[in-house]
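Complex shown without one protein chain; remaining protein chains in place.
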Amino acid sequence: MTRFTRRQKKSATLALRYAIAIGVTMIFLFPVYWLFMISFKTPDEIFHVPPIWVPGEIQFNNYWVLFKDGDVVAILNSLIVAGVSSVIAMVFGTFCAYSLARFNTGGENLAMWIISQRMIPPIAVVFPIFLIYVWFGMVDTFAGLILLYTAFNLPYVIWMMRGYIADIPLELEESALVDGCTRWQMLWRVVFPMARSGLMATAVFTFVFAWNDFIFALILTRTDVITFPVQLTHYMGGQSNFWSKIAAMSVLGTLPIFIAVTVMQRYLVRGISLGAVKG
Amino acid sequence: MSSDTTTGDRISLFSDRHFKYLMIAPGILILLLVGIFPLVYSLVVSFQNITMTEVDTSFHGLLNYKQLFKDARLWQALGHTAFITAIALPLELIFGYLLAQLFLDKMPGRQIFVALLVLPTVLSPIVAGATWRLMFDVRFGPIGQIVNYFAGEPVTLLWTVNPSLVYPAIIICEVWQWTPFMFLLLLAALSNVDQSQLEAAELDGASYWRVLRQIILPAIKPVVAIAVLIRGLDMFRIFDIIWVLTEGGPGSMTETISLYTYVIGFSQFDTSYTAAVAFLVVALLSVIVTIVLRRTELVK
Partner (left out) sequence: MINRRLLMLGASLAALSPSLAFAQAKNAAEIAVEAAKKYAGTEISIVWEAGLQSLDPLNYSGPKWEKLTGIKVKVVEVPTDQMFTKIIQDFRSGAGAYDALNVIPSWMPDLVKAGALEPLDAFVDQYSYRDELQDIAAAYRDNQMKVGDKIYGFPDDGDVMLLYYRKDIFEDPKMMEEFKAKLGYDLAPPKDWKQFSEIGQFITDKMAPKTYGAGFFRSAPYPQYMYQERFRMEGGKFFDAATMKSTVNSDVGVKVLAAMLADNKFMPPGVEQWNFVDNLANFLQGATAMTISWPPYGRWAAGYGANEEALNWVPKTQVAGKVGYAINPLGRPELGVGFALSVSSASKNKEAAYLFIQWLNSKQTSLERVQLPYTLRDPFRTSHYESAEYRKLWPDAGAYLDTIKLSGEKGLLDLSMLQQDKYDEAMSRSLSSLFAGTDPKAVADDMAAQFDAITEKVGVDKQKEIYAAWAAKPGAYP
């Protein structure tokens, strides 16, 4: 027996790390795989005992049913609500953030108040909001849900964009102003282009938060603006759980955010850590 | 983060004074409208006695607040919430840390692994809950099958019924979904640990535990604090996955504060009492958040 050379040792470690990495990734992805496969199974395969790990053939009937019965409207509703509210939150939030970042408006206390707004649990505010919405006839309306998600996401946008804007060198804005730009022109020509990737990343996360919300939508929707997570729970109940629909709907409802987050992966760490980790 | 006042002063030299307020106004207005107004409103309602069938808006003093102290189910729900947090949060932290260590050194394809591992975290919690209900199903789920295989005989594990399994079920789902979150943050933090210090320690022959305690932990502490804060607050409001997995059952053994508030507010319509509970929750959280925020690096 000879002693391992340093290089051998190193490649052995690497191989071991790969093995563990693959194992761990498989464990973490297995539930997702399971859900995905169920969406392609026939009823007989879903209710087969013992469970079938690989469906006999890939069939799209479970998806087709969702389209046929119009259930996919929920996805559309989610797109509208999450999309519009993200845009509005981005616009107002970025302006706020600029004011905070560059003028320190309201001082640290205001900034702190804003981020603490993000931390209030939805259940504590949704009840009075429901009562108020009842008053103004805003239950089960797009406007109602959009307003709520906008408000819910504003603290996040302000907080994140404040950080991104602070990263932009101040000199650029100064020289733009010296060159005779108005403040608005400076924003459009200097600040927004410089913060573009930050804007995009923040917008994606804002969208994901609104997309994944369940509790607000559960309480504030009835028929017209039912969103994807609420629709999903309609397939579960005391009678039965319609696993084929649950699985197919879950896949449909996960694709958009999966794509969005994959595209924005570079900004993921900063996004989910409220900007505390620049990643 | 820019809190340094000189930059503000420099810019404001050539600014009109209203500009900054003009920019901040719409956002703050929405926040006040949807953030503060409901709280004020619920404070008012909590002093009345509105129920499902009574619309009594007269002043009832502290009636509802007194009831808070007699409501065993409420305190149990807070206890359940704290229990889940106390178990799941450290687990996520530990698993996240181990994963981060695994991927810390460069290896080809690391990006792909990271991208795949992140998937659970971005799933809608409702989807996560539904997925695990499928996994746990006693007949059609793979977990039972795997357990049977290793046990060599049929074992009936009722994950959503058996009192000693419901918490493990919830915590497994929770930890599965959010470990990647911890992993990402800790990976970023560990990458920023000063390499020269580590190498120096290695040359000194320091034990791993010493290196961990004296170099790594102090360096990643700020990030850990943020991660714990964000996850802790999320867990305080845990609702979705429990709604799907157990709906708070069996009995009310897994009812969290969010679920309980939903039940009294939207199923029993104890309007005024719910407002009082909501207020209790906000008060509790405000205290926690204020303390924690002041001690973390998020606000400097």
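Here the chain labels run A and B in written order, and each chain numbers its own residues starting at 1.
The criterion applied here is as follows: contacts are C-beta pairs under 8 Å (C-beta built on N, C-alpha and C of every residue); 3 or more make two chains touch, one makes a residue touch a chain.
From a predicted model like this one, the values you see are computed outputs, not experimental measurements.
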Per the touch definition above, residue among B:46, B:85, B:160 or B:258 touching the missing chain: B:160
Touch with the omitted chain, as defined above, among A:43, A:56, A:107 or A:169: A:43
Residues of chain B (touch criterion as defined above) contacting the omitted chain: 51-53, 138-139, 154, 156, 158, 160-163, 247, 249-253, 263, 266-270
For chain A, the residues touching the chain missing from this view: 43-44, 46-47, 69, 130, 133-134, 137, 139-140, 219, 222-224, 233-242, 244
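Here is the rule we use: only the chains that are shown with their structure count from here on.
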Where chain A and chain B are represented by their mean Cα positions, the distance between them in whole Å: 15
List of chain B residues in touch with chain A within their complex: 1-3, 5, 7-8, 10-12, 14-16, 19-21, 23-24, 26-28, 30-31, 33-35, 37-39, 41-42, 45, 99, 102-103, 105, 107, 111, 113-127, 130-135, 139-142, 145, 148, 176, 179-181, 184-185, 187-189, 222-223, 226-227, 230, 233, 236-237, 239-240, 243-244, 257-258, 261-262, 265-266, 271, 274-275, 278-279, 281-282, 285-286, 289-290, 293, 296-299
Touching residues on chain A, where the partner in the complex is chain B: 14, 17-18, 20-21, 24-25, 28-32, 34-35, 38, 46-51, 53, 92-93, 95-96, 98-106, 108, 111-112, 114-117, 119-125, 127-132, 147-148, 150-152, 154-155, 158, 162-163, 165-166, 170, 173-174, 177, 183, 208, 211-212, 214-215, 219, 228-229, 232-233, 236, 241, 243, 246-247, 250, 253-254, 257-258, 261-262, 265, 268-269, 272-279
